[in-house]
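Of the protein chains in this complex, all but one are displayed in their positions.
We call the chains A and B, going by the order they appear; numbering starts again at 1 in every chain.
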Amino acid sequence: MKKYLRIYWPFAANQIKSNFVYKGRFYLFILRKFLGMFIYYYLWMAIYASASSGELGGFSRSEMILYVFMSYTISDMVMVGISSEIGYDVTDGSVAMSLTKPIDYRTRLVFKSLGVMIYRAVVPTLFIWIGLEIYKVCKLGMPVTNPMTMTATLLSVLFSFFIYIFFDYCFGMLAFVTTYIFGMNIIKNATLNFLTGRLIPISFFPTALQKIFSFLPFTAMTYVPVMIYLGKYSGMQVLEQLGKQALWVVVLYLFGSFLWKKIERRIVILGG
Amino acid sequence: MRKLSRYFSLYRIFVMQYIKTTMQSKVDFFIGLGGFLISQAAGLAFLYLVFEQIPSMQEWSLEQMLFIYGFAQLPRGIDHLLTDNLWMVGWQMVIKGTFDKYILRPMNIFFQIVCERVQFDALGEILVGLVLVGRAVANGTVQVTPVKLLFFIVSMAAGAIIYTAVKLILASIAFWLKDSSAIMTTAYEVADFAKYPIEIYAKPIQIILMTILPFAFVAYIPSTYFLIDANFWKTIGAECAVAAVIWIIAYKIFQKGISVYESAGN
Partner (left out) sequence: MSENLIELNNVCKEFVTAKHYPGFKGAVKGLFSKETVTKTAVDDISFAIQEGEMVGYIGSNGAGKSTTIKMMSGILTPTSGSCVVNGLEPYRERKKNARNIGVVFGQRTQLWWDLPLGETYTVLKEIYEVSKNDFEERMAFFNDVLNLQEFMHSTVRTLSLGQRMRADLAAALLHNPKVLYLDEPTIGLDVVVKDRIRQAIREINQNYNTTVILTTHDLNDIEELCQRIIIIDAGKKIYDATLDQLKCDYGDSCSVLFEWKQNLDSNQEDMLQTLGGQLVLHKQEKGIQVCFSKKECSVAEVIAKIMGIAEVKDVQIKETELTDIVKRIYQGSEGKTV
């Protein structure tokens, strides 16, 4: 385990560091995240102002405010894509090169993303969460989040990270089929925005669709941790959701390994 | 005149070539088109789901919101179709030094950049825009008169110019910062504000949308001319004025940027 970390941790550390180097990019990144959040904040405020009842899709106005900011910060933190990098590596042939190194390709990518995730968890997510907590108590008059809920949320976020990255790894394998990863990513992002609940809470969808979604891994990427944070699940339900997330981590991991085995054989035969 | 025909004939060669390569990779073309269609579909589904819950949003009905949404897609799509290569300036050309080649040729640099790429993915946006606007005409949300049709076209062109100008300014920042792709992406997220009525935003955001990043003028403001017969000069007229001013500013910044361009390899 120690040796494992010694090999792979530098990939994460390097990402954290390089994210600090470009200061312009750093400030812009924060600005960008705020912009997206505020578009939806205002949109929802306008929607609630026009609503006849104070509750929409099972969310009060205050809960929706928290929802918008939480779903945005969480999805930005956990969705650290690796498929574009796989795309580049496939195009320039470095995937085949990586077979010659004693380093596991996927583990390396996971650690790189982990670095980015840690960086984003600190700036700006942590500050937004603290601000949100203060806002929640002072402005919205809601109680402070209890430590149990907070712990469950953080654990759920960590699962979200692994679900997303193992999913994106499988998705990245498409680079062996099409060279247009940019276009594929647009499709993926649009679909995920929708299915993870980032754009609109899943509870707004017709019940039939909600049923279908519960069999897909996407809600486990954003919607679940936010709902845990909002206290929308009972204690048992929280455990059930966390268990489901853990299951998805394993399933997607194994599926990724399966795909890689198939492709590895092809690389060895065809030479990337 | 001869100069103009030289530019036209060059543009034709590039476009034909682009169509040829697009035809060769049909899969990529449909992936790109599909990508933008799905993005649009997600945005529309959002509106539908929300309007399941409320009758109207601050005086705007679903049909009117859809018109604004579709109206916003068209200038954006046109700009995306024709000048997508400007992204490469902000993203790669300056930092890698590939911008050199434009300076070395005796032609307008902006033209050279733009004609190198036709982004057919944008047809997804244009298609959604046309369908939504057509729908609004069909169900009577907006009325068509010859004058309105004319101003509609003018508005589309002016809107596209605003988009291009903003993109040109932001891409030019790369001449100073080497890589401005992050700034460009940010600005494009701001453009998403334009899809909805700007009254819903806080005052500071409204001001930004009408000055520094004047995306309010590409969709919402002109669309009120068609939706509720708002004053022409305050809508389409203002849009054209903004387009002219920001284009001049953008081009000046671009030229200044070229003069401080440092190429690469140092």
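Here, contacts are C-beta pairs under 8 Å (C-beta built on N, C-alpha and C of every residue); 3 or more make two chains touch, one makes a residue touch a chain.
From a predicted model like this one, the values you see are computed outputs, not experimental measurements.
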Contact with the hidden chain (one of B:E63, B:E116 or B:D192): B:E116
Among A:K17, A:K139, A:K211 or A:R266, the residue in touch with the chain that has been omitted: A:K17
Of B:T98, B:T185 or B:T224, the residue in touch with the unshown chain: B:T98
Missing-chain contacts mapped onto subunit B: 6, 9-10, 13-14, 17-18, 21, 97-98, 100-101, 103-107, 116, 259-263, 265-266
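Definition applied: only the chains that are shown with their structure count from here on.
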Mean-CA-position distance for subunit B and subunit A (Å): 29
Of all residues in subunit B, those that touch subunit A in their complex: 25, 27-28, 31-32, 34-36, 38-39, 41-42, 45-46, 49-50, 52-58, 121, 177, 179, 182-183, 185-186, 189-190, 192-193, 196-197, 200-202, 205
Residue ranges of subunit A in contact with subunit B within the complex: 22, 24-25, 28-29, 31-32, 35-36, 38-39, 42-43, 45-47, 49-52, 56-57, 178-180, 182-187, 189-191, 193-194, 199-200, 204-205
